[in-house]
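Let me begin by handing over the structure; questions about it come next.
All protein chains but one are shown at their positions in the complex.
Chain naming follows the written order as A, B and C, and within any one chain the residues start at number 1.
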């Protein structure tokens, strides 16, 4: 098509999804509850609260932290967070010198088991286009001001490795237990577009 | 905007154009008949029939042909086809060895005075994206099969030079006069996506 | 393919806005579309995840940018189920009561140059050059690193080469590498300072620095 002239409008997306589901049903390809189970799994198992727990544990337990940085998937599995496939999870440690941030420029790959299904902003063309080219300016616009002396390392999820950021533990959380610490770790911090802050 | 959620629909384009025209009118910025004259000019002066006349003359008169290849704008002006601004028009001669084809990948610049306002297909993302990368395959898909031994030269109108193709005169037109020859030269041939064929 | 999906570094995009308390799915159809892909890949095994990614890439560029994430997702699923003969487009249009946009057909990819080594060719610290290639089919080497030099930060595991798997060709494994590029190497005069980008690349995308 050389231009948008005289094209019939598309059927609404909700109708198209319904149409495909019904066509597959009619062919007997949809076992009872199969779709419902997948949705339930997505809503219950793929949750940034998992990554928050991992982070809180790493803040409290230096040996766990070392295991996490050595093998992210195995250390997450210790807490019961297992990826569907045998995933290669690399955990990126933020320090005073380096801030890490994750993107998938070509689609929207994410470590579902610890970060959850990615949010709209992560999947947007805006984020995908800009963060590899102007991370400092973009993070600033998103509310994260990084001192000039902090290097930014952007990780493009172009392969099969999945990434999670291990944010820095904020001051003012001394003596907090794991649950309380996990409560302040956001999805945005696990991706690297925000710091963890004590309320 | 990170996604197309919850955005009010745009006012229809015809309403937007009317709105701007009325706003300018209300400020007294639109002299009577100004817009009408520009439309008239576009429809009457910017016409591929002009380029067709230039080509027919060049086929019949070797001295005119030489002047045309040396200075396209001056030779076109001889026949009364003058660009609005002092345009630099370069005429590209097709031969048995080289076939020329014109595009403007970044917008849709064209030699209006001889080719006319460009057609939809020339302005389409499809043409702009593909012709610089796969000209032979694209021309074939558009109906122009070029022998492998003919080199293709694609001209991207990225600067201020404007281009027009001087197609090869087809066999079977011996003894034709200028008007009859001009009658078979199409806009597509002036751009280089078609040959001129005798009917 | 050098498609619209390969957005890294493109300018002209606006603000990134975070939606507070964003739900996992905004609409019921999004959840169903999500699950239908699980059905296509895992249950009926009509296609693999690489083919799915490539199907989304093959969408008309205007449709790709206009669509929300799950509309792109769904279009990839529907395209593959039609291409694999599970359903027909006519059937879908009849049931949907209107036009049913699908992605464009894939290029006819018959083979891809891969590296046969079982041992990784590069080691951490090696400087590598990304091959300046323009594959007609699926690939995962973004345009913004092609022809650029970087340093191997980590030798990752071996995974299926997407350029083959995306066309349901052989399941050939190759080592992947986390390659770190200086911003200046990628964006020259437009680079911010003190920044690097790490890209995860298959061995056949790389050559030794000359």
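Basically, a residue touches a chain if its C-beta (ideal position, glycine included) is under 8 Å from a C-beta of that chain, and two chains touch if they have at least 3 such contacts.
Since the structure is predicted, the reported quantities are computational estimates derived from the model, not experimental observations.
Residue in contact with the omitted chain (choice from B:62, B:159, B:172 or B:199): B:159. From the set C:30, C:60, C:180 or C:200, the residue in touch with the chain omitted from the display is C:60, counting the whole complex.
Subunit C residues in contact with the hidden partner, per the touch definition given at the top, are 1-4, 9-14, 57-62, 65-66, 104, 132-136, 147, 187-190. In the full complex, subunit B contacts the hidden chain through residues 1, 4, 7-24, 27, 29-31, 34-36, 38-39, 42-43, 46, 88, 90, 103, 105-108, 116-117, 119-121, 123-130, 132-138, 141-142, 148-161, 188, 193.
Following the convention adopted for this analysis, only the chains that are shown with their structure count from here on.
In this view the innermost chain, defined by its CA centroid being closest to the centroid of all protein CA atoms, is C. Between subunit A and subunit B, the centres computed from C-alpha atoms are 50 Å apart. Centre-to-centre spacing of subunit A and subunit C amounts to 17 Å, using the average Cα coordinate of each chain.
Centre-to-centre separation of subunit B and subunit C, using mean CA positions: 37 Å.
For subunit A, residues that reach two or more other chains under the stated contact definition are 1, 120-121, 123-124, 126-127. For subunit C, the set of residues touching two or more other chains reads 14-17, 19, 26, 62, 68-69.
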